[in-house]
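All protein chains but one are shown at their positions in the complex.
When the chains are written out, they are named A and B in that same order, and each has its own residue count from 1.
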Amino acid sequence: MNEKTPLLSIQDLSVEFKTRDSVVQVLHGVSLDVFEGETLGIVGESGCGKSMTALGVMRLIPMPPGRYKDGRILLRGEDLLQAADQRIHDIRGNEISMIFQEPMTSLNPVYTVGNQIAETVRLHQNLGKREAHDRAVEMLQAVGIPAPERRVNEYPHQLSGGMRQRVMIAMALACNPSVLIADEPTTALDVTVQAQIFDLLGDIQERFNTAIILITHDMGAIAELADRVVVMYAGRRVEEGPVDELLQNPKHPYTKGLIECVPHLVAEPPEVRAVLPEIRGVVPPLRDLGKPGCPFAPRCDHVVAACRTEMPGAFPVGPDHQTACWLYSEGAS
Amino acid sequence: MAETLVSVRDLKVHFPLKRKGMFGERPIVHAVDGVDFDLERGRTFGLVGESGSGKTTTALAVMRLVKVTAGSIRMGDDELATMQGEELRKARSRFQMIFQDPYSSLNPRMRAGAIVREPMDLMGIGEADTRDRRVEELFASVGLRPEQTALFPHQFSGGQRQRIGVARALASRPDLIVCDEPVSALDVAIQAQTLNLLQRLQNEFGLTYLFISHDLGVVQHICDEIAVMYLGQIVEQTDRVTLFKRPLHPYTWALLSAVPSADPAIRETAQRIRLTGDPPSPIDLPTGCRFAGRCPFAKEICSDKVPPLRALADGHRISCHLVDDQGNAPHHNQPAA
Partner (left out) sequence: MSTEATTETFDTEPIVVEHPLVEFVRMFLRNKAGVLGFAMLLFIVLTSIFGPLIYPVDPFEIVGVPVSPPGEDGWLLGTDSLGRDLVAGLIHGSRTTLAVGAAAAACTVIIGLIIGALAGYYGGWVDNVLMRITEFFQVLPNLILAMVLITLFSPTLITIVFSIGIVSWTGIARLTRAEFLSIREREYVMAARSIGAENQRIIWHVILPNALPPLIVTAALNVGVAILFEAGLSFLSLGDPNVMSWGALIGDNREAFFEAWWAVTFPGLAIFATVLSVSLIGDGLNDALNPKLRER
């Protein structure tokens, strides 16, 4: 086990949403750690709770109807869930930043990009207008936008998708945060632009030692960028481990299914077209997740009796590698 | 054995934009600028490219859902590019489409069964009383239950909605189905189910697919023949195995090396090149090769002369000055055998 103290530690986080007729729990006891200067990948399909976890860290979940049922979020030992609103405002954009999937809708269309970057800096670092502007140009340069002195005065719609995403990254990094949360940052981008953004993120991590939480459904992106991976399903963590170990030796049936069902690019494709392995069924709707037992049981081919009655805890299956599956409990073959 | 179902020659789709000022010239977007290819019956032809490549517009042109500026689309004896009115409506039964977004490609006010039935009603296929039975058959073919015909689209998941779209496309028993990014909006596990479904239906009904996608992994999995498009033109075309084993065009090579791979073997050995900047605008086209501005191997001839799309001995089509007739490309390190 890693002996260092984690920079950010999410412990047993549970979040629920109150709907008109019922209460739906979207996160069930999620625990994960992020260490300084590393990239943690969180992977899962839509509805698994990965984005919710990110929003939870930033306390961006709308409080009615959402509610933190349980858990702690420790940033360098400080519990963010107990912190005052002002403290959270200080942290957002400053110590923890986030970039989102759709750069067009996450940038304000009526302000110039320079203005938006400068705003972050002025809020947190009390710089004057001139200095903030210079810093904005500096950040645009750092993220690889050519002719930054010109671009700084342009509006989001004048930039391409890749460039807008770079602007988002510039905004997020302007105050040199310790943690950068990237929620599907490249899903809406072309593959060549995606490669550029990945390079940029890797570069930034090296230069500024920023920890990155990369949220995605793309296993390839995880393989490229992440040091460690957490797999989520139905609001729970089902597997965690170092990236190469997890991709070579996935243990949880869901992880295995997820890796196998994606048509990966290979150097030598087979002559005859194959059939893709499938994961049976669909992700159950949120309201059905309160039932006892492992939420993946209905879709699992290796179900045992315990799976239907009790949710498994995390069992170790390799170096730094654990999974929440009864198949790997002590005494299991 | 290989019968050509559709033959596209010199297809052009140009969109005029608003004039600048009162007397300026109208800028024109050259979305598709001289594209030819053949679709073989029973096989899947993939069109790959990034945004702005013209692949979606090509698909819409074949479907006659955008105005064809020039060129020919022949299906058997019919010239689809110039058909109008009633003749075109009748011909539509032979080519149908599966759309990208399952959340907006179904009319929210119609029940699922009615959506799948509509093409038969509009095109007068079959007898009115047998259409409902056919709808149930189609539902079964795509893995949905007959009771679900009474539900509305919002009562289905994304994957199920896409299946309804597939059923609708099959309703008129078409020869050709154009699939426009049919799995891009779906979760990965559902993608696998849907791709398997498409493959099964192709085998069962002898369908021909024109498959548009930006996802090279999916394309590699499901397509037989693939054409790579850049800025409205085909820059390389060959069969699946050859394209991925030995791509010739520098753009194809850059595209393949940009795909993040979970396969450590690929990650280590792939020579990465990074394309800088963005593609040029489809309005002000550069002279010569359209890729020259971003190509790491570009020479003077590249910006002067447009490279023709020529076929090598094995049928591999390539449009690049720097690829020789034996199939050696600038990014290959090995000398010719």
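The rule we apply is simple: a residue touches a chain if its C-beta (ideal position, glycine included) is under 8 Å from a C-beta of that chain, and two chains touch if they have at least 3 such contacts.
Keep in mind that what you see is a predicted model, and the values were worked out from it rather than measured.
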Consider the whole complex, including the chain that is not shown, and state which of B:H30, B:K55, B:R131 or B:R168 touches that chain.
B:R168
Out of B:I28, B:M83 or B:M123, which is the one that touches the chain we can't see?
B:M123
Of the residues listed, B:G71, B:G159, B:G232 or B:P330, which one is in contact with the missing chain?
B:G159
Which of A:P146, A:G281 or A:G313 touches the missing chain? It is A:G281
Where chain B meets the chain that is not shown, the residues are 63, 65, 89, 92-93, 96-97, 99-101, 104-109, 118-119, 122-123, 140-145, 147-148, 150-152, 154-155, 157, 159-160, 163, 165, 168, 171-172, 193, 196-197, 200
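To be clear about the criterion, only the chains that are shown with their structure count from here on.
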Just the number, please: Cα centre separation of chain A and chain B in whole Å.
32
In the complex with chain B, residue positions of chain A that touch it:
45-46, 146, 160-163, 190-196, 198-199, 217-225, 244, 247-248, 257-259, 261-269, 271, 273-279, 282-283
Touching residues of chain B toward chain A in the complex: what are they?
50-51, 157, 159, 187-193, 195-196, 199, 214, 216-218, 220-222, 224, 240-241, 244-245, 254-267, 269, 272, 274-275, 277-278
